[in-house]
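Worksheet: the structure to be examined is printed underneath.
Note that one protein chain of the assembly has been removed; the remaining protein chains are unaltered in position.
And now, chain A:
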Amino acid sequence: MNRRTRAGLALLAALFLLAFAGPLLSPWGWDDTDFAAFRAPPSAEHWFGTTQSGHDVFALTLRGMRRSLLIGLLVAVLSTGLAALVGTVAGFCGGWPDRALTFGVDLLLVLPSFLVVAVLSPVLPGGWPMLVLLLAGFMWMVTARMVRAMTISLKEREYVLAARFLGVSAPRVIARHILPHLASLLAVDAALNVSVAILAESGLSYFGFGVRPPDTSLGTVVADARGSTTAYPWLFGFAAGLLVLIVLAVNLLGDGLRDALDPATRRTMP
């Protein structure tokens, strides 16, 4: 493990701890209203200040952070899993399944993903889990292409050929002999997808196309402060800061992993 990976992991662990154990530290719940403090700046009572309607910003921010982290992780796992499935099947089977899947990938790549998610997510039912599906559905294509190309070359290796000629079934060959070889690529991809997903979610939520009230994410917390950025910076500052820290931690972790696993980049990176 290099320094970057360690720093990323430590930061991420601290952020998870804050998100899930943080509410224990503060007496205020996210739906409590303090009628004595409207739009109060940060103080000993309200660490991150209060909103226009007297809600505690600390509790609200942590609630949004839990949602954002969850969305990021789920989207990353789903999209990388889908990429692995489609890529290996297309690469391993060849023929018409390959052509059909490749056509599907190309078609999805042409569609403007932001637009599709922005148009569909308010119309479709299902709240944030639907948003997770939509985001994951538009993030896997590039990885699937890489996986497909690698599978095609792995397919001709002796041990894979041996397994195939011994009569091992295709799903088993993919699971036991091809996927382990792709594990490092997929791990890095999943890690970096977490930050992409969190950024995409917060961007959509900022415009009102992502997570919607009464649900909260870091994006909606920032978006709610839109009109009062300059006058009441605490309304968005803490949520924005945590958002940046999460993405930073995940990027450090992902890049560190890539350097550790890929000898070609290790040479040039510190």
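Everything below uses one rule, namely that a residue touches a chain if its C-beta (ideal position, glycine included) is under 8 Å from a C-beta of that chain, and two chains touch if they have at least 3 such contacts; residues count from 1.
Definition applied: contacts and distances are computed from a predicted model.
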> UniProt name of the unshown chain, from "NADH-quinone oxidoreductase subunit E", "biotin carboxylase", "RNA polymerase sigma-70 factor, ECF subfamily" or "Putative peptide transport permease protein"?
Replying inline: "Putative peptide transport permease protein"
> Looking at the whole complex, which of A:Val119, A:Val142 or A:Ala183 touches the chain that is not displayed?
Replying inline: A:Val119
> Of A:Ala40, A:Ala144 or A:Val222, which sits in contact with the chain we cannot see?
Replying inline: A:Val222
> Considering the whole complex, which of A:Ala14, A:Leu107, A:Val142 or A:Leu161 touches the chain not shown?
Replying inline: A:Leu107
> Considering the entire assembly, which residues of chain A contact the chain that has been omitted?
Replying inline: 107, 110-112, 114-116, 118-120, 123, 195, 199, 202-203, 206-209, 222, 225-226, 229-230, 233, 236-237, 240, 243-245, 247-248, 251-252, 268, 270
